[in-house]
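Some chains omitted; the rest stay in position.
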Amino acid sequence: MTDTEHKKPKPKKLLFLNRRAPYGCSLPREALDAVLMASAFGQQVTLVFLDDGVFQLKKKQDPADIEMKNLSKTFAALEMYGVNEIYVEQASMQKRGLTLAQLLIPAQFIATQELSLMLEQQDQVLSF
Amino acid sequence: MILHTINRSPFGSSCLQSCLDVAAAGSAIILIEDAVYAALPNTQYTDQIAAALGKHKFYALDPDLKARGIHEATLDGIESVDYDGFVALCTEFSKVVSWY
Amino acid sequence: MIFSLTVYGAPFSNQCSDTAYQFASSLLKQGHSLHRVFFYHDGVYNGSVLATPPQDERNIQASWSQLAQQYDLDLVVCVAAGLRRGMLDETEADRYEQPAHNLASGFTLSGLGQMVEAAMVSDRMITFGA
């Protein structure tokens, strides 16, 4: 082990909690930038979509007519950045009539109670 | 009659509910921005919207439906309009009331 | 028909500025008249010339300024709301001895009376809220 490695702080468990629909406000996109940065810093990143946040992963987004950039492309890049822990809360999906097949990237269902536990296991939870 | 605009998701905000409570029969409602999610079928709010379709003509802004990937399957009875159509509606109705 | 619009949301952060801009473009293309766009609450940030988005992204301030030039529009940033939020023209910057001003060309700072007057003379007054 080199000195440099000794000095490296242990990776932290950071959970990003995304609760907003895309395009109406810029938080989803800014959250995604933060996620990529956290991953670039070698942190243990978990991404959870709750409430309207699940809409961020809806397939077939095309914001050309509202002159915004498509969030979908960045989501597709998550795997490349090594972000694999991606969850959508099951009840949020059901209330919105969404199924996993309608999502643009593979995401896992998480039950509300599992999410409660998962939050407790993090070092920090960043809400967006 | 009034054209009501709503721009918030029905799941996160009480905007749509307030508008539905107050809007007189015969007034129209246009869903814009995040409110277009109210046009989705099979949701928590579908029954309520479907019931309101008898009382109000509903429109949804197509560029917003498209942006969010939900333009292919919206509730029957909700008409898509583009920005030109939105402007036209504002001229057809005597007044516009915004819910946000 | 004579329209006036009010815009309450910050650009980029909230879609309402985009919608208002698209709506304004559309009504002008259709030959309607746009008496005034009144920027209030966080809408005042629409007038910042310092907004510097990446090249491949929309620049809402620039779009408004261009539309104003093309159609000779009256884009009014509320002076009271603007001062609180750091939106200044040269006159206000001088008056309050501030080191800079940031109001883009095509926008003017003016009072709330402009909002009321717009409501009085317009056939349709439309709020784009955030």
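Annotations
Per-chain residue numbering starts at 1, and chain names A, B and C are given in the order in which the chains are listed.
Rule of thumb we're sticking to: a contact is a pair of C-beta atoms (placed from the backbone, for glycine too) under 8 Å apart; a residue touches a chain by one contact, two chains touch by 3 or more.
Quantities reported herein were computed from a predicted structural model and do not represent experimental measurements.
Across the entire structure, the chain copy numbers work out to A x2, B x2, C x2.
Convention: only the chains that are shown with their structure count from here on.
Centre-to-centre spacing of subunit A and subunit C amounts to 34 Å, using the average Cα coordinate of each chain.
If you average the Cα atoms of subunit A and of subunit B, the two centres end up 29 Å apart.
Centre to centre, using the average C-alpha position, subunit B and subunit C are separated by 26 Å.
Counting partner chains per residue, subunit C shows two or more touched chains at residues 15, 19, 22.
Shared interface positions of subunit A, defined as residues touching 2 or more other chains, are 23-25, 66, 68. For subunit A in complex with subunit B, the touching residues are 19-25, 51-52, 55, 58-66, 68, 95-97.
Across the interface of their complex, subunit B is touched by residues 1, 3, 8, 15-16, 19, 22-23, 25-27, 29-30, 32, 124-130 of subunit C. The part of subunit B that touches subunit A in the complex is made up of residues 7-9, 11-12, 33-34, 37, 40-44, 46, 62-64, 66-70, 72, 82.
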